[in-house]
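Below is one structure, written out as structure tokens; the observations come after it.
In this view, the complex is presented without one of its protein chains, the others remaining in place.
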Amino acid sequence: MALNAPLLRAKGADDLVVFDGVQKSYDGHTLVVRDLNLAVKRGEFLTLLGPSGSGKTTTLMMLGGFERPTAGHILLDGKPVEALPPEKRDIGFVFQNYALFPHMSVAENVAFPLRYRGVRGAEARQRVAKALDMVRLGGFGGRRPTQLSGGQQQRVALARALVFQPKLVLMDEPLGALDKQLRERMQIEIKHLQQTLGITIVFVTHDQSEALTMSDRVAVFHDGILQQLASPRELYDEPANAFVAGFVGENNFVPCTAMRIGPHAHALLESGLSLVGTMPVALPNAAQAMLAIRPERIGLVASGAEGAVACNIAEAFFLGDHTRVDATVPAFGGMNVTIKLPPSTPVPPPGASAGLVLPEQHCRIIAP
Amino acid sequence: MLWLPSYATGPERLGRLAVLVFVALVLIFLIAPFFVVVPLSVSKEAFFTLPVKEYSWRWYQDFFGNERWIASVINSVIAAVATTILATMLGTAAALGLARPEFPYRRAVMSLMLSPMIVPIVIVAVGSYLFFGGLGLINTRPGLVLSHTALALPFVVVTVAATLSTYDTNLTRAGLSLGAPPVAVFFRVTLPAIAPGVISGAIFAFAVSFDEVVVALFLTSAERRTLPVQMFSGIRDQINPTIMAAATILLGLSIVLFIVATWLGRRGQKA
Partner (left out) sequence: MSAALAGRDLARAVRRSARPAQRVAFLLGLPALLFLFVAFVAPLGALLSAAVENPEVRQVLPQTAAALAQWDGASTPDEPVFAALAADLKRANEDKTAALAGKRLNYEMPGMRSKMLSAARMAGGASAGPFREMFIAKDPAWGALETWQVIARTAKPYTLYYLLTALDLQQAPDGSISRVDAENAIFLSLLARTLWIAAMVTIGTVVLGFPCAYIITITPPAVGRIMLLLVLLPLWTSLLVRTTAWVVLLQTDGVINDILLWTGLTAHRLQLIFSRFGTVTAMVHIQLPFTILPIYSVMRGISPSQIRAARSLGAPALSAFWRVYAPQTLPGVVAGGLITFILSLGYYITPALVGGPADQMISNFISTYINRDLNWGLASALGVVLLAVTLAIYGAFLRIAGPDRMRFG
């Protein structure tokens, strides 16, 4: 396809990175990334979220210059980067295994990028010290990477990727090797650094809570296809399709047919039941669709209550901060529905009949 | 003690004992020659009888006092050092290329690179004699070094490739992403990381050249004789204890090279 650079530049002057129709295949048979169109805004924290093998690392590698797109273009600052080798791209990279140089001290690792930017001597030392202070590792400069804990190594990698003030920093599951507590602390630290330094970060993870915590926007990948690009809240509340709805947070899915009748969107179920809901992305009439309702949005009332859908309680588990109830719903073709209730709510015993309240604004009718 | 599981039965124990005795004998067989060469080199007698009755350094004095032996050592060292440098540079670069999965016809090229290890040495010697003769390289150092380098190359390629298989490519990527040009990344990041493998390969190359007899026999005349050639003609004509002194010196060198290579291998695994 012909590159229409002026058009693209006009489209977003504050776009730092633009993926334009990018495709990637390693073997010539299967596309690992297919037709990716994505713009990264200056100063934003963008996360690529997706299950294993969905093409996140590949996307990052193409942006970093370590893999070539099979088709399409990547623009950095409005200019195509095909001809730009990785060392000329001025992009910081934090690897999952940190990739610290084992034969250099921490300070030498951090000073490495400065050397190739003509920064030497006292100024280099000063900037290294500042970068290490920034990640709270002042005084560790003389150590070897192997003499540091995982979290400390992670922070050295961070300092090394930030010390030369790149316009963009890429991070490939940088917290994957850390335990849960350290992970959560580092999430906040990285987010904090990004905001104070005003840098742009493209972050890869397959942990949805990490993505929701840190990002300005999240790009959800599945099978090499960008499923949705949105803010965390939008992603949660208005998933574009069933994959996103299921991958980000928990959801109950009921197959249905989408119908727009007047101002209202309806989900027609197999059983003949029709539920009113919302449609984040407009679907054609009579399209195959999914009705998605989050467990914490479902209310449980006495059997036979007005507007409630009849169900039978199957099981209930007390989980500390909430109670989880599984109920069989005849109107959903006998499917099980999961409900999260506040811990104090009384729960009927297994086998009892009850009613489900499905609020209209939380019933999402989305593409399957 | 028999390294058998605790549930082993009586006959099993007996069988294991027999196997252990057998293996011990094989190991003795493996190292037996060393217990011949070293003592005989310090025996005073001119005949090869063991055990040694009287010790003396006379054969070493013979060795170091003989111009021919010394000249052959010098010739060998020069050829081996040149071979080491050439083979290490060429082999390391080749291993770096072959370590990349995108290398075109990788399997075929690898098979070709390794073939000097398996082609009978006499064939290499005769072919080299015929081919180098036309180029005026017979009886010259460059001719011998050319041939020895070809023979040593596979050892460097295999050793460096083995080290590279444990090398983390992300280190190279990190170096590039930090702004270092590819050549700088090689010398400052990759080479230090694979240094143990490269040095092991270099030691192999040195040993190959220093031990090689047949090609040297064909390609060198009397004044360029290497140590192994000198020894070979000695054994052929009239075997005398000076050869045992030479063999012991070669043996000592092998052991030193072996220890260094083993130590490096251990270090390479840790890094």
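Letters A and B mark the chains as written, and numbering starts fresh at 1 in each.
Throughout what follows, a residue touches a chain if its C-beta (ideal position, glycine included) is under 8 Å from a C-beta of that chain, and two chains touch if they have at least 3 such contacts.
The structure presented is a predicted model; accordingly, all values stated were derived computationally and were not measured.
Across A:25, A:97, A:231 or A:278, the residue that sits in touch with the chain not pictured is A:25. Listed residues B:48, B:64 or B:187: the one in touch with the omitted chain is B:48. Listed by residue number, the positions of chain A touching the unshown chain are 1, 21, 23, 25-29, 31, 34-35, 37, 68-72. As for the chain not pictured, it touches chain B at residues 3, 5, 7-9, 12, 15, 19-20, 22-23, 26-27, 29-34, 36-37, 40, 47-50, 86, 90-91, 93-94, 96-98, 100, 102-104, 107, 109-124, 126-128, 130-132, 134, 146-147, 149-150, 153-155, 157-159, 161-162, 200, 207, 210-211, 213-214, 228, 231-232, 235-236, 239, 243-244, 247, 250-251, 254-255, 257-258, 261-262, 265.
We take it that only the chains that are shown with their structure count from here on.
By the touch criterion stated above, chain B contacts chain A in their complex at residues 168, 170-171, 173-182, 184-185, 188-189, 192-193, 271.
Contact residues on chain A toward chain B in their complex (touch as defined above): 64-66, 85-93, 95, 97, 99-103, 112-113, 115-117, 160-161, 164.
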